[in-house]
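Here the structure is laid out as structure tokens; the discussion comes afterwards.
Of the protein chains in this complex, all but one are displayed in their positions.
Let's look at subunit A:
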Amino acid sequence: MTTTQIAPPVATAPKPAFKLNWVQLSPVLYTIGLFVIWEIGVRLSGLPHTIFPTPTRVFEAIVQYWSPIWKNSLQTLYTTVLGFIIAIVAGLGIGLFIGWSKTIYAGLYPIMVGFNAIPKVALVPILVIWFGIGTVPAVLTAFLISFFPIVVNVATGLATIEPETEDVLRALGAKKLDIMLKVGIPRSMPYFFGSLKVAITLAFVGSVVSETVASNSGLGNMMASAQSNFNVPLVFAGLLMLAIEGIVMYALMAWVEKRMTGWAHRSTMSN
């Protein structure tokens, strides 16, 4: 038998020294593209700034009103994050409680769905009666609107443990609490962290809605008063700041999700 010597693999062609990563760049390019189209569209149509301002005019407004915009952005971020944190704590607690047993799950789920169907805006007047206008109703609205997806996801993660996995533990004499601690809770974590992305966006909706109708501060309030002064560029500036805060918080939650539940993204981890 002859042995053929296998040649070492030839080194692959040297990479071009400079190569753009289009996939990574594309969010930036698309955003710039959106602004360009917006600018051109408004200019061509000849709409006045009081109806639809160009992006350049909006950026001008941001520079001009930077101090109030900054202050109100921080206020909105503060109420949103506070409401969101309460939603996490309450959502985890209620989710664990509901997912604990099939009976509780069956009994409370319809009530939760009914509660979620109530438009949270309708609750703001009640919150104002109870707590007055300002930060408190904004925080509570952010909380009320964002905790439902957390509850549902945690409860679903618990309630859908595979029977085989449960059998493995039960055969060892595991109690309900053991099964929840060893399987249920770790298993529902990807659902939980996944729901945070949805919940944080909803929390912004809640706080801004409440600020718009019942507050003296925050981006919602700022936009409402700018609108009554026909300062449309400032309204758009507020929208832009909200979008930025929303994207940053969403990205943060996506990062946390990836960090905490890497095992659930196993196919993507192998490369």
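We adopt the following convention: contacts are C-beta pairs under 8 Å (C-beta built on N, C-alpha and C of every residue); 3 or more make two chains touch, one makes a residue touch a chain; residues count from 1.
Simple rule for what comes next: contacts and distances are computed from a predicted model.
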item	value
"Succinate dehydrogenase cytochrome b556 subunit", "ABC transporter ATP-binding protein", "Sarcosine oxidase subunit delta" or "Outer membrane lipid asymmetry maintenance protein MlaD" - which is the UniProt name of the missing chain	"ABC transporter ATP-binding protein"
Contact residue for the chain not shown (choose from A:I62, A:I104, A:V168 or A:V213)	A:V168
Candidates A:E39, A:E60 or A:D178 - the one touching the absent chain	A:D178
Residues of subunit A (touch criterion as defined above) contacting the omitted chain	162, 164-165, 167-174, 178, 182-183, 186-187, 189, 261, 263-264, 266, 270
